[in-house]
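One structure, pasted below without further comment.
What you see is part of a larger complex, with each chain still in position.
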Amino acid sequence: MQQELEVGLIALATTGEVQAASADIAIATTCTSDLIDITDRVGAIVADTGIVEGIALVSAPHTTCAVIVNEAEPGFIDDFKAALEAIAPQSREYAHNDAPHAEEFEAPNGYAHVRAAFLSSHSALLPVRNGKLALGRWQRIFFVELDRARPRTCQVTLVGRAR
Amino acid sequence: MQQELEVGLIALATTGEVQAASADIAIATTCTSDLIDITDRVGAIVADTGIVEGIALVSAPHTTCAVIVNEAEPGFIDDFKAALEAIAPQSREYAHNDAPHAEEFEAPNGYAHVRAAFLSSHSALLPVRNGKLALGRWQRIFFVELDRARPRTCQVTLVGRAR
């Protein structure tokens, strides 16, 4: 247990009641593979709740979206779009493209479902410390549109110790 | 902070004690890439616990299973199976296939471990609101068998504010 890894117990919450809170963020995506940086919005919600230590769940109630955590650097965003296209090309045939969707017109989006399933990331979970998202220096939270432009919702759920 | 994104704080829990609860779901999978829709079972557990706002963790205590959230549409399921086969073909050679497993017979399943590691999704986390899983219209929770047919367990853990 005492090798090259150092373990430091930062805080054991013994005061303050644990609470739960929820909020929604409305997002208008603009294109396939749109990456929208929602870090500041999630951070504002964390601050509003008064929760100082716990976890923040950032989730998409959609089957063709993802939430990822990475660097807000344009080169990476281009690389990621290219990698998504390589793993499930938009022009390939998908069985899902032939599915009937009775209630609304939907363009063929089999590629978007496969990308979503591969990322298997309809949500991201972040620690909250000292009332703030405990993100690393380069970490930003992205809501990812894997389908075409459309109105979307991002759910934020917090569980943790309040002030 | 006030761009095209709208932030709506839905609920800040100030009443009701936060609780934790656990349950298991026993699952008999039938084949490689079997996708089992467990949404209703998880929903029933949420209802049983009386937790109204918080999070539900759905996890597999197995190294060759996954939990994903996507649409229950047969075409998508076929597309996903084909994509899993493309990323880590069952017929390829895997170093793990030569590993000794002393205590039980195990067929070579290196492909299943690589698929599990790529999905990196032994669990999914869903928000709970108003005593129900806050799923989107098309979202279903799938327990995914990445190995061969076998008896499996799915763990459900809830933390949230109770009525």
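Going in written order, the chains are labelled A and B, and every chain counts its residues from 1.
Keep in mind that, in the parts below, a contact is a pair of C-beta atoms (placed from the backbone, for glycine too) under 8 Å apart; a residue touches a chain by one contact, two chains touch by 3 or more.
Nothing here was measured: the structure is a model prediction, and the numbers come from that model.
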Per this structure file, total copies of the shared sequence (2 shown): 3
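Keep this in mind: only the chains that are shown with their structure count from here on.
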Chain A and chain B: spacing of chain centres that average the CA atoms, whole Å: 16
Touching residues (chain side chain A, partner chain B) in the complex: 17-28, 36, 38, 40-41, 44-45, 48-49, 55, 57, 59-63, 87-88, 94-99, 110, 113-114, 116-118, 120-123, 125, 153, 155, 157, 159
Sites on chain B touched by chain A in the complex: 1, 4-14, 18, 53-55, 66, 68-71, 73-76, 78-80, 83, 87, 118-121, 124-129, 134-139, 159-161
